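Every protein chain of the complex appears in place save one, which is left out.
A and B are the chain letters, set down in written order, and residue numbers restart from 1 in every chain.
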Amino acid sequence: MLRYANPAKFMSLSGAVLPWLAAASALLLAGGLYLGLFAAPPDYQQGDTVRVMFVHVPAAWTAMMAYGLMAAASLIGLVWRHPLADVAAKTAAPLGALFTALGLITGSLWGRPMWGTWWVWDGRLTSFLLLLFLYLGYIALWNAIEDETRAARAAAILALVGAVNLPIIEFSVDWWTTLHQGESILRRGGSLIAPVFLWPLFAMALGYTALFFTLWLVRIRTEILTRRARSLMLMGAP
Amino acid sequence: MIALSSLDVEHLTGIRGGRVLFRGLDFRVAAGRALCIEGANGAGKTSLLRMLAGFLAPAAGTIRLRTKDAEVEDGEERGRFAGWLGHRDAVKPQMTVRETLHFFTRLYGSAGDVEAALETVGLARLAELPGQYLSAGQKKRVALARLALCARPLWLLDEPLASLDAAGKAVAAGLVAAHCATGGIAVVATHEPLEIACERLVLGPA
Partner (left out) sequence: MTAFLALLSRDIRLAARAGGGAMLALAFFAAVATLVPLGVGADLKLLARIAGGVLWVAAVLASLLALDRLFQADFEDGSLDVIALGPLSLEATCLAKIAAHWLTTGLPLTILSPLLAVLFDLPFAATAALFVSLLIGTPAVGAIGAIGAGLTVGVRRGGLILPLIVLPLLAPAVIFGAGAVLAVLDGLSNGALPLLAAFSFAAVLLSPFAAAAALRLNLAG
C-alpha cells in the first residue's frame, strides 16, 4: 500500500487506471440512466417522479462516501505525515461538496411534486445541508492558511472532528424531525423497493462512485503536477 | 530548577515553507555557557530557537538535553526546561506590570520574588502601570524580569536587546551572565554583540 503512496508511483499507476475508470463510469451512468429513465415503469404512487431517485439517492451516497474518504485520508496524513494523503483529502472536499449540492438540488426537485414545496425540513435534507456547510468550512480553512503543510494538518483536524460529530448531527436532526422518511433501501430483512427499480439504482450508484473516483484521481494528479511545476519555477528563479 | 549538564544538537536540519534554512547543524552548549546565534535576516535564527523550545519539529537530527541522570529528547518535555523570550513580550495591555509578573510566577510554580525582579530590571516605579502604557523597551524589561522569575535552566532568547537603551542592554547582559554563573544555559539569537562571554554560531545560507 505504502509503495503506491510514492507520488511518482502514484502518477504512473493512476495514469494507467484513469482511462478504464472513466470508461466504466460513462458506461455505468449511461446504462443506469437508460434503465432508470426509459426501461423502468412509472411508480404506482409517485409516477414518473420516482425517476429523480436514480440521480438523487446515489448523489447522497457518494457525498457521504466522499466525507468518509476525506476523513480517512486526513487521519493518514495526520498520523503518517504523508503529503499524498494531504493532497487526497484536500481534493476530495470540493468533490464531496459538489455531490452534496447535487443531492440537495435533486432532492429539492423531487420534493416539489412529492411534498408540494421546494424545501421541507426533512431529516435527510437538513443533515445534508449541514454536511455542505462542513465541506465549505473545510475548504475555507484550507484556503485561509498559506503554508501547505500547516493547512493540511489544520484541515485534517477539522475533518476528523467533523467525522466524530457527523453521526451526532445525523442523530439530532433525525430526532428533531418528524417528517422524516425511514430507510427503505438497505433495510434489514430485505428491501422494500421492487427489483425493477433496484437494478438501475445500483447501476447509478456504481456509476456515481466510479465518476467520483475518476474526478478524484484527476484532481489529485492535477494538484501533484501543479506543486511540481511550482517547485520547478521556484528552483529556476534567481 | 533542575540543573542541566548540556544541550546537544546533532545533524539538525530546519525547513520552513519548503525552504532549507540550515542542514546538518552540530553544536553543544555545556552548563554555565552561553551560545550566540548570528546570521542575516531569514537565516533561521528564530526557527532554530523554536526548535530548541520544542515548538517546531526538526526536519532531521536530534536535540538532546542532558541532566545529571537523564536525557530528554521529546519536544514537549524539552519545553518544560525552557525559559522563553521572544520578539513579542507577552505583556498584556490590560494587566499591570506586577500582575503580569505575578501571573507568570504562579503559572510556572516558581518561588521567585517579584519585587526583587522589578528592582533588578528597573521597573519598580512602574509596577502598577498597565502594559498598554509601556514603551517597547519597558515591555522588554518586563519580559526579562519574567524570564528571571520563571526559573528555567535553558534560556532561549530571540533578539533580547531589541528596543532596549544602554542601561537596559546592561541589565539583559547582567541577567544572562548571572543565569550562566548559576549553571544555566543560554542560547541567544542576536545581531548586536551581547556584552558577555559566549560561543558563537553563525547561520549562513544552507
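Everything that follows uses one rule, which is that contacts are C-beta pairs under 8 Å (C-beta built on N, C-alpha and C of every residue); 3 or more make two chains touch, one makes a residue touch a chain.
Since the structure is predicted, the reported quantities are computational estimates derived from the model, not experimental observations.
*Asks:* Please identify which residue in B:L12, B:V29 or B:A82 touches the non-displayed chain.
*Replies:* Missing-chain contact among the listed residues: B:A82.
*Asks:* Decide which residue listed in B:A70, B:L107 or B:A181 touches the omitted chain of the complex.
*Replies:* Considering the complete complex, B:L107 is the one touching the chain left out.
*Asks:* Kindly state which of the options A:M11, A:A101, A:I169 or A:V218 is in contact with the chain not pictured.
*Replies:* A:I169
*Asks:* Tell me where the left-out chain touches subunit A, residue by residue.
*Replies:* 130-131, 133-134, 136-138, 140-141, 144-145, 147, 150, 153-154, 157-158, 160-162, 164-165, 168-169, 171-173, 175-176
*Asks:* Considering the entire assembly, which residues of subunit B contact the chain that has been omitted?
*Replies:* 50, 53-57, 79-80, 82-84, 86-95, 99, 103-104, 106-109, 146, 150, 152
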